[in-house]
Structure formats: C-alpha cells, structure tokens
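Removed from the display is one protein chain of the complex; every other protein chain stays in position.
Right, subunit A next:
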Amino acid sequence: MKFMKKTKDKVEKELEKKETEDLFSSQITDEMKFGKNFIIEPSIARCKELINGRLSFNGMNPEIEREMAADKEDRTNAPPQAKSVDVSDLEMAKFQMSITNTVAKKFQKKNERHSKVNVRPNNKAKFLKPNDDD
C-alpha cells in the first residue's frame, strides 16, 4: 500500500545515512566538527614577524641594498598608498554601466536593437543630386 511504502523509504534513507556516517567517521576531522576557530601556522617566522635575513650594509652589495631600500619604502608608504586609487569609484561605475549596455545589446534581437531610444541617430550621408539647373 502507498502509505506503507513511504515509511519503508524513510527507514531505508535513515539506514543509508547512518552507514555513510560510520564509513567516513574516521575521515571527519576535528576542524569539520568544531568549526574553523584555529588556524595552524607551521612557520615561526610569521609568528615572530621576522625580517628577511639577506642584508647588506654600507655598500657591500648594492643589489641587495636596493632591494632593502625598496622594502623600506613599501613599509613606510603602505597606508597612504592604500587610500589613493588609480580609478575612482565613480569612474568605475560609469565604465561598468557602459559595459552592461554593450553586453545587453548583444542579447537583444535585431529589431529590438533598432527600436532602442539611445541608438545613434542614422545620419548616414545621402547622395545629393547635383543641381542641373545651370
């Protein structure tokens, strides 16, 4: 009968769920169970914020000193650089808007495309008949 079949399906589903849980229980890590509260960082360099160990002083190796100077500049200038941007938000919005129009146009049908209001006016140069009155 129909109502009995439903119960049977339910029981089977539950059994299957239990089986898969048992099967993969060894592979479920603590991280999956308890959520990602801890991040593991194997390197002590990150924990103690160590600097790069390749250094040169007073012109012994100009190549390394150039790199050191560049790093130092990055360190001191980092916060203001983050604020100033090449493209302002407004410019970006305008640019994105024009892209949206272009892409939208691609998906329009041909006759729709022509019926659009902001389509460029058709000002193709027409052949002008020469005046032969003279």
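Assume a contact is a pair of C-beta atoms (placed from the backbone, for glycine too) under 8 Å apart; a residue touches a chain by one contact, two chains touch by 3 or more; residues count from 1.
By our rule, contacts and distances are computed from a predicted model.
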Undisplayed chain, where the name is taken from the UniProt record, one of "EF-hand calcium-binding domain-containing protein 2", "N-terminal acetyltransferase C complex subunit MAK31", "Ribosomal RNA-processing protein 40" or "V-type proton ATPase subunit": "Ribosomal RNA-processing protein 40"
Selected residue (touches chain absent from view) among A:N37, A:S88, A:T102 or A:N131: A:N37
Hidden partner chain, residues of subunit A it touches: 30-31, 33-34, 36-61, 64, 67
